[in-house]
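Structure provided below as structure tokens; questions to follow.
With one protein chain removed, the remaining protein chains of the complex are shown where they sit.
Lettered A, B and C in written order, each chain numbered from 1.
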């Protein structure tokens, strides 16, 4: 199967979506210093994974579904969720996407195909397979995308689900965002394949499933690789494991501390824990957002001026989201007891 | 690494152990009709797996350890446990190996290196790895054998443990007894590799671990394959996944029913559920016990007369075990409240 | 009305709902492996599937299918097998609706047996009901009659929330009158299995039978026990229990779990708060003795609550009767 290349307009769309994610995440990160106390708990950013996210979601159609982890801000932005409602959710407000009940780790927007997340590593993988079973029964060629991290491949849930998905030929694509880290653990410290110098996609062999590795920093490469997997799934050919290699540009999450201690985003673990400044600086140099801008501008697809205009537009969109969220009231107390049961 | 071949005496020992397992299992099976009500709960037989068990255990040394599943009668017999105490346990008596607290599914004999079993599919696999970690720390070249079924490879515990065992180079050998069935489910109905016609040993690739498949009906082949894995583990080379192909000759277990309904061993699922009489009869023709007897007799290692003598001796041993167990008293009631805590 | 064994009544409940609603799925291990399986024959492999031994994926897949609009019933056999997937049961299924601010619903039924004190020993005989009953978002059903088994299963399948349906394995072959045709039993409505004015006895599952047997013996001594079967422990019909205690002033709870792992303890706590004024005697819990369930028959019988212990408890609370 071959995936049709993206035309200029779509490529620019991809770039804009990447920028929207980056800008949203920067707004979240700045909230810790500019509006202390407004974000609570644990917040995980997608910066560095934008190309992988957008490249995958180019193929998303109405009726498709997506499920992810606590690191979940990127996907709904691309699918069409309102950043105002997303930020309000992260701020715990009444206008939040989930009425303030879920928070940063549990963004959900069913109307846009984002069915939700699990904060428990690996636990969302079978949920995606279940949604795919429903799609298989409906027979409309719908596909489900399941996003998770490299660390999640060490959970039993990953193993059990990939076997069943392959056996039942479920229309699901498993996108493992391999960012090289599980919090402060290097992939090679916890994964036998990685320790042996093998790609993590090799795990697909245990499920008689295709496994491919792609440069998650290149949205067009991701577009092609995930696109092939999606086409195969839509056609009834079953699931694929895509290992998308990315680099998380922020720390795993904000500082973990009890109330009272101001939260912030600490330095990346590569430096803070492992003293690998070179690795981190190389990752910054490879940052997929400026990298793709460079590709588009040098390829004549996008002018610098237009690129700057997009940037201004996106920045305005995200600061409006912050302003909206700050003004949104807290939910009514009794709303805490609603939605426990359907 | 090459494993030294077994001399005639050891080959005869292997045959005798196989026969002891078979005879023990036959006694258990007969108990359901000859002594109704004496065995309760769920009892799982090893008939068909004798060659695999004994071939693996030839290599067992003092200090080594073995852990298994509910299908656990074979191993301790080879390791030296007293069949009287084993049968008494299965009959729930005070002289039982576990004082009547464990029953058929939980035979344990620490003095002989059999550390116990889990009745929960897959759950015992990490226990074996933990014992192997202790062996690694002790640095005496001890090895741990972990036995489980093909079905267990579909549990998360299998996946999580094999990754860690490989990563840590633990001295453990994972022997998957692939008997083609999980109760009434064919392996190809539940395993993506099997459905694709691949050996289950291929799963080892997900853990950068060697994976081999062996004819579990041939004790000498098992001796060699498991032997190599054990040597590798003792030498610090890490774990191996051995897929030992066997055929369970009895039904999965005795009938499942509430008290009052007499228990018995039903017909094998191949016939009762799938109507595959040919398959079952072929398996009977390939029965490893007479097959190995044939090999030894035709190879001149064992005379028919000597083989018959062994049979008589073993039959006497096992009927003594039954007689002993029948006479053993029930445990004191208060013993139910002992050994809850150490 | 037909006389059906408990197990057939459950199947009848599932069958009834699968016929009525094509969104109902039924799957699990070791079922539907041939075309002869009655559910496969009736509903096809699209809706009836055998799964590998993968409880985490099985339950997780049910959650996903439920979020996507289907109504899965997962056959799990023994409640203990849910322990390998406990996160899916208590930290995924009942949370999604809430965390999404009500955007999704997760209608699914986790069908599992428990309490099989028939020589199944240490790891297959537990009574884990209390682990599930306190989880917000989850419902928990424990039928004790064939009719309720059918009717509560049907209600569970129609419910828009995750439901743990616990079938006491010792009831499997118990026969009872089961209504033909559509039969639904409401959640949160306890049943008074036997009326009486001297003492209230609350029990679930198989313990209901033991409580009733004890009540029959006690009636011979002139003691009238009212035996209440909550039928669902989440939601719990505390009103019916409090109403009975208001009348009897005395409460004995029977539970097959060990002392600190019981539904009995939770109910006792509720009554000590909300029914304190009615109580004329201590609330007595008759529970399993504090041990893993042993294999040997007499030891197993010693550990599990029996008629004698129930009778003794009832006599105890009536001792100070004036």
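The rule we apply is simple: a contact is a pair of C-beta atoms (placed from the backbone, for glycine too) under 8 Å apart; a residue touches a chain by one contact, two chains touch by 3 or more.
On a predicted model such as this, the values are computed, not experimentally measured, just so you know.
> Among C:158, C:175, C:274 or C:315, exactly one should touch the missing chain; which is it?
Of the listed residues, the one touching the omitted chain is C:274.
> With the full complex in mind, choose from C:123, C:172 or C:256 the residue touching the hidden chain.
C:123
> Among B:19, B:38 or B:65, which one is in touch with the chain left out?
B:65
> Of C:62, C:234 or C:304, which one is in contact with the hidden chain?
Reading the full complex, the residue touching the unseen chain is C:234.
> Touching the absent chain in the whole complex: find that residue among C:31, C:131 or C:254.
Candidates C:31, C:131 or C:254; residue touching the omitted chain: C:131.
> Since one chain isn't shown, list which residues of chain C touch it in the complete complex.
Residues in contact with the chain left out: 56, 80, 83-87, 90-92, 94-95, 98-99, 121-123, 126, 130-131, 133-137, 234, 236, 257-262, 264-274, 276-277, 279, 281-285, 290-292, 294.
> When the complex is taken as a whole, what residues of chain B touch the one chain not shown?
65, 67, 96-102, 106, 108-110, 115-116, 118, 120, 123, 125-137, 156-157, 160-161, 163-164, 167-168, 338-342
> What is the set of chain A residues that contact the non-displayed chain in the whole complex?
On the side of chain A, residues 39-42, 89, 92-93, 96, 98, 100-106, 118-123, 151-152, 154-157, 182-186, 189-191, 257-259, 261, 273-274, 330-331, 333, 335-337, 340 touch the unshown chain.
In the analysis below, only the chains that are shown with their structure count from here on.
> Using C-alpha centroids, which chain lies at the maximum separation from chain A?
Max centre-to-centre separation from chain A belongs to B.
> Measuring centre to centre with CA averages, how many angstrom lie between chain A and chain C?
Each chain reduced to its C-alpha mean, chain A and chain C end up 40 Å apart.
> So, what's the distance in Å between the C-alpha centres of chain B and chain A?
46
> Going by the touch rule set out above, which residues of chain B reach two or more other chains?
154-157, 190-191
> Of all residues in chain C, which are in touch with two or more distinct other chains?
In chain C, residues 51-52, 54, 56, 84 touch at least two other chains, as defined above.
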